[in-house]
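Quick one: the structure is below, questions incoming.
With one protein chain removed, the remaining protein chains of the complex are shown where they sit.
Chain IDs A and B follow the sequence of writing; residue 1 opens each chain.
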Amino acid sequence: MPVSVIKDFIEKSRLKSPWLVHFDCGSCNGCDIEVLACLTPLYDVERFGILNIGNPKHADMLLVTGTVNHRNKKVLKNLYDQMPHPKVVLALGACGTSGGVFREAYNVVGGVDKVIPVDVYVPGCAVKPEAIIDGVVTALGRLAEKRAEASASAKE
Amino acid sequence: MPDTLLFLLIVVPFLAALGCLLLRQEQLRSLIIIGTGGLLTLCALMLMASTPFSAAPKSILGISVSMLIQAADFFLLGVIGYYGYKHRNLLIQGLAVLQFVLLACFETFMVAPGKEYATFYGDTLSLVMVLVICIVGSLICIHAIPYMKEHEHHLQLEGSKQPRFFAIMVLFLGAMNGLVLTNDLSFFYFFFELTTICSFLLIGHDQTEIAETNAVRALWMNALGGAALLVGIMWIYSKTGTMDMQAIISAGPKAALLLPLALLCFAGFTKAAQAPFQSWLLGAMVAPTPTSALLHSSTMVKAGVYLVIRFAPAFAGTFLSLGVALAGAFTFLAMAVLAMGQSNGKKILAYSTVSNLGLIMACAGINTKAAITAAILLIIFHALTKALLFLCVGTIEQRIGSRDIEDMRGLLTAMPWTAVILVAGILTMILPPFGMLLGKWVAIESSSQQLFVIVMLALGSAVTVAYWARWAGQIMSVSSLGAREPELQPMLTRGPLAALLGGAVLLSALWPWVYNRVAGPGPGLANPASAAVMGFMIVVIGSGFLWAVNAMRQARTARMTRPYLCGAPENVEGTYVGPINQDMPVILGNAYFTSLVTEDRLTCWVNMGAGLMLVLMIGGAL
Partner (left out) sequence: MKSLFLALIGMAVAPVVGGLVSGLDRILTARCQSRKGPPLIQPFYDAAKLWGKEVTATNPWQAFCAVMYLVAAAASVGLLCAGSDLLLIFFVQAVGAVFLVMGAYAVPSPYSQIGAQRELLQMVAYEPLIILTIVGIRLMTGSFRVDAVFALDQPLLFKLPLLFLVLGYALTIKLRKSPFDISACHHAHQEIVRGVYTEFSGPYLALIEIAHWYEVILVLGLVSLFWATSIAGMILLVAATYAAEILVDNVSSRMTWRWMLGSVWLSGLVLSGINLVWLYAR
């Protein structure tokens, strides 16, 4: 019984303490500013246990802004690989989701999902703080789903 | 029984030295060294059963002991004078002539046949010293067998100089045994000078220019100490009319004796390389590593602290005692700060030796029963650990060709076994529940009444932790995923290392017993690290250790990630892909605070400060 209590608490905690790492993958900085705005007193995402932790090795969520270009796609992949499971990825802004207005540029890969699997797409140019918070909450749902899938496949 | 043991402990090394010189065959020499080491260890252990004892052997092999020593005294001074002449050093020549004349006057005019007394005496302090000398010293000599072979191979010498080297090494052990067991001041003087000569010869062994310079420096500094010792002895004799050390000590503090005792302390300070005399010990590291290990751990410098601790009861409670404590504590702090600015591994070890000896001196100066106990315990644990660390660095140096700690970064990959031993050795130096830290604990507790001493000890111990932890940390700094090759070493290299570490750990576990054995009965000697406290620590930290080892084993199977470099891609290990797709090396380095801790500039200030401390110490005796 105590073991299952602890396990339940850990499962609950996963949703209560999403730590973010935010990566500017060639953004115009418009979206970046909005990400930081989430931390300000107006939005105060720490209410939900959200911390911008700045280090993939500690993070549960990767927030990517910007178009992703041929130079920094390896960095994006690296950061993703350094995050421990379970983890989710959010592509922020028009650029992050699809490459946005830069899509046709010669150096642009065009979207985070070309490099790593993306769980939640948050549109906007720039993306609104409310939308980011909404995206994080949706991502928490994805996190729970992923856990359920993982434990189901572990049982099989 | 003690007579036989005395003979074995003091005379046998002399004979073994002769054997090393005459029988120039390699296997035979190894056999002699291992045999002598084993015999000495055995005798030292047997001596445990028969302390305290006193003995007055009249003659060895039919020759009167005191005659022999007198003759040898003059011979030694002749040798010192000869080397002074050879190296054109006026100071050494002068000191040798001065001592020669003084000794001659002393022996012919002053010394009158007095009443009989024991010329040899053994109590706990001497016993501890004998054990340290015989066991640690022998292990160092044994480790030196494969080391010197490699060393000469590396230097590509024509004829081997090993017979001479090993002869002096074992002779040194005999000289030290004599020094700590004798109860006669004139014998003490002889053995004291003998260790000076031995260390001079060992430091200059490689006969390079720098080796000779440093050897000469060691000689003049120690000859200065020898002269101070001789004057002190003559002075004491003229006041008390006896050479019986126990009689002088047990008479308690006397105002008339303070100045000669201050001279004795001065001699101890030179021998223990206390600031401002640390430069000879720092220079000694040009010698092959076993020499440094021997000088730093079980012999030579320990003779200096032994002298001060031995005579401590004779100046207890005087200003001289406070002076010794202040000078010792100052050395402890200053040398720790200097070590912080070093990246040369051997120099860090050297500064740390001087620093720790300063702590021991400070204990001797605080001069309560508990402080003296702390000093003796520190001698034991310092000898074990410092010998281990020196031998490790020597072994590493022969393999990687550098003694710089920056080059030891990630040593775990290249030399996994030695690296782990080295890190464990460093941890026994700074952490509880190991002996060095427990000794420091007793030292700090007993010095709480001396404001300046305690402030310097507090500062020094913090700096000490920093420079050791830095070194240990970067040895384990590894990100390689490849399998490590097992490390191959000769048994004679590996055995002593394992034995020294095992000894340090085992004795730490036995701390309550060791403490009681050293402290003896008496009031005010409550052991802070009592059996209950040690039990708690060993159970909690020990089970934590097991958990940690287990966690480490599990982590081996975990998914490995690369070091965090802001996600910069990595094609080759230890590099990242930089501009125009070049592999840029990741270069890591420690801060050595060279703008704050400049060795030259700081040494100058430290020497001035330490000089003032010495003046204070000696002046306090006036």
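FYI, contacts are C-beta pairs under 8 Å (C-beta built on N, C-alpha and C of every residue); 3 or more make two chains touch, one makes a residue touch a chain.
Computed from a predicted model, the values in this text were never measured in an experiment.
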| request: Kindly name the visible chains that come into contact with the excluded chain. | output: A, B
| message | One chain is left out of this view; which of B:P253, B:P313 or B:G410 touches it in the full complex? | response | B:G410
| Touch with the omitted chain, as defined above, among B:L45, B:A104, B:L157 or B:L588 | B:L588
| query | Looking at the whole complex, which of B:G241, B:P563 or B:G619 touches the chain that is not displayed? | reply | B:P563
| query | Which of B:M67, B:V101, B:L157 or B:A458 touches the chain that is not shown? | reply | B:A458
| message | Touching the absent chain: which residues on chain A qualify? | response | 6, 9-14, 16-17, 19, 41, 44, 46-49, 51-55, 57-58, 60, 82, 84-86
| For chain B, which residues reach the chain that was dropped from this view? | 409-410, 412, 427, 430-432, 437, 441, 444-445, 448-449, 451, 454-455, 457-459, 461-463, 465-466, 469-470, 472-474, 476-479, 528-529, 533, 536-537, 540-541, 543-545, 547-549, 551-556, 558-565, 574, 586, 588, 590-591
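Just so it is clear, only the chains that are shown with their structure count from here on.
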| task | Starting from the mean Cα coordinates of chain A and chain B, work out the distance between those two points in Å. | result | 58
| field | Residues of chain A defined as touching chain B within the complex | value | 23, 55-57, 74-76, 78-79, 81-82, 84
| query | Given the complex with chain A, which residues does chain B contribute to the contact? | reply | 559, 561-562, 564, 566-570, 577
